[in-house]
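Note that one protein chain is taken out, while the other chains of the complex remain in position.
Note that the chains take the letters A and B in the order they are written out, and that residue 1 is the start of every chain.
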Amino acid sequence: MNAGVRVRTGGLRSFVARRLLLGAAQTVAVVLLVFALTEALPGDAAVALAGDQPDPARIAAIREAMDLDRPAYERLADWAAGLTHGDFGTSLASGRPVSGYIADGFGPSLLLASLTLALLVPLGFGLGVLAARHEGRLVDRLVSGVTLAVYAVPEFALGVLLVTVLALKLAWLPPTAVGYGTDLLAHPAALVLPVLVLLSRPVCSLSRLVRAGMVDALASPYAAHARRYGVPGARVRYAHALPNALAPAAQQLARTVDWLLCGVIVVEALFVIPGLGTVLLNAVAERDVPVVQGLAVVFGVLTVVLNLGADVVAYRLTPRAGVAA
Amino acid sequence: MTTKATARSARRRRSRFALGLGIVAVPLVLALLGPLFTGDPGPRSASFTLGGGHWLGTDFVGRDVWRQVLHGGRTVVLTALAATALAYLVALPVGLVSALTHLRRLEDVLMRPLDVLLAVPSLLLILLVASVFAPGAAGLALLVALVNVPDAARIVRAAAGEVAARPAVEALRMQGETWWRIAVGYVGRSSLRTLAADAGIRLTGVLYLVSTAAFLGVGVAPDAADWAVMVDRNRTGLLVQPWAVVVPALLIVALTTGTNLLFDAALEKTPRTKGRRP
């Protein structure tokens, strides 16, 4: 996302300041949005949330737990104040604090996400540079074709197909992470398929962008000029062309955060990994609104922060054309 | 670009287009025409069996998988198409107006809220709503459209903004042309190519989101005839009856990949063949 990049005359500091302001506004908006959605329930929220078991005792319990008798703005103020010191409220289903749910699921999700990111950058750049180096030849057509094809495939479809072939037919890898608990690092084999599936979409988009940026830069007059003056090919590629492909790639990494989050939810469901995604899906199924709200805030704020960082990095890396007065 | 190189790249493009069309045709024909060719549901058999008059076996509640496959594509395809159309219905006017207006404040009013909405991950927003309401197919289409509006509006704004900054727009204003004629007849028309490319990318993104939501149980009944639901529900029998999972999964892969290949080949920038006269 490049909101606020429109005016770029003010230099890095003012850009960061404006971007921080937007980030703060987005954080507030996420909190408000999450709260408002539950407020938007038609009729009596407690009756609606009770769902399939509308017995009066349960409705009263929900009303009690969510303080539905108090006016909305008071509840919002309380909830928001609680958020600032890590109090996300209590679960409707179990009565446990929401922060406990988050703490439980955080480990596996963080492991998945960081493993994926750590592999994503070298893989994405490597494939992109490889394809750009051999532009128009077999390697390029192969890489471009596969990345284009895989780019659009939903994780769950790719995931079950990989499980069918690699885990069930060939029995190389375990089909799910059932029985390994939260200590996934002790069972690296169980992580291979989830990370592979998580990587599929971001790697494709990143490598396509790097390839496009490199191909453009290699065809530019300045690359031709460098070659004309005898600068060696490798140096033209890595010192002249690659820096010009970095900024769009950094932008794309920011968008990847969104995908990674969607991916984590799906992959956890698919491979039965007890992370935040599983917690969220269970809460959605049980209509456990406080848990959903808490997780939504965590995910939302995480996205805002990561986007902000990527935007600042991209701004630093963006080459500027033109002439000074 | 010489004629030979142009011819070669055109040939490659045609073959990729044909490949995309071929891949997407199978799931698309099944999705749109499948329901016409199914008979009565027939009696239920045991769960996850193979054979016994069932071409692809039976599913988790003993229904014929082939019949479910024939029925299961329509919702995905139609929901995705509706969501994409709906997203553009909002994004086009918002993006065009904010690109063409001279009032910075109007632009801010139109675009800033969308920047904020962009910060929320799309699947999260859908799950959040699903936890409170139980949206049907129409609700899912609406939701998916909503999460696509901010990005689509920004693309429209950027494409139209680039065109609107050209001297041609000022020349049209000097000729006394109306706002509508400039906005639709020139700016809209000149941005069409960029927008078509974006629509292609967006449709694949929407297909992804609609099927993933269905897989997670949003917008569909738990026993619905839907390829994504089939993948989810029949996973438990993967060892004994893989067809109930593999066939719908393959169809979804073909649908998304084919759409992507098709649009990519159709909208690839062609090198200008009409040269400028010196």
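As a convention for this text, contacts are C-beta pairs under 8 Å (C-beta built on N, C-alpha and C of every residue); 3 or more make two chains touch, one makes a residue touch a chain.
What we mean here is this: contacts and distances are computed from a predicted model.
Think of the chain that is not pictured: of "Peptide ABC transporter ATPase", "Phosphonate C-P lyase system protein PhnH", "Aspartyl/glutamyl-tRNA(Asn/Gln) amidotransferase subunit C" or "Rieske [2Fe-2S] domain-containing protein", UniProt labels it "Peptide ABC transporter ATPase".
Considering the whole complex, the residue from B:186, B:227 or B:263 that touches the absent chain is B:186.
Checked against the full complex, the one of A:144, A:244 or A:307 touching the unshown chain is A:244.
Here one chain is not drawn; of B:106, B:138 or B:171, the residue touching it is B:171. Annotation for subunit A: contacts to the undisplayed chain at residues 220-226, 228-231, 235, 239-240, 243-244, 246, 317, 319-325.
Contact between subunit B and the unshown chain involves residues 1-5, 102, 166-168, 170-177, 186, 189-190, 274, 276-278.
Keep this in mind: only the chains that are shown with their structure count from here on.
Centre-to-centre separation between subunit A and subunit B, using Cα means, comes to 20 Å.
By the touch criterion given at the top, residues 115-124, 127-133, 204-205, 207-208, 211-212, 215-217, 228, 231-232, 235, 238-239, 242, 245-246, 249-250, 252-253, 256-257, 259-261, 264 of subunit B touch subunit A in their complex.
Against subunit B, in their complex, subunit A makes its touches with residues 1, 3-4, 22, 25-27, 29-30, 33-34, 37-38, 40-41, 48-49, 148-158, 160-161, 163-164, 168, 175, 257-258, 261-262, 265-266, 269, 280-281, 283-285, 287-289, 292, 296, 299-300, 303-304, 307.
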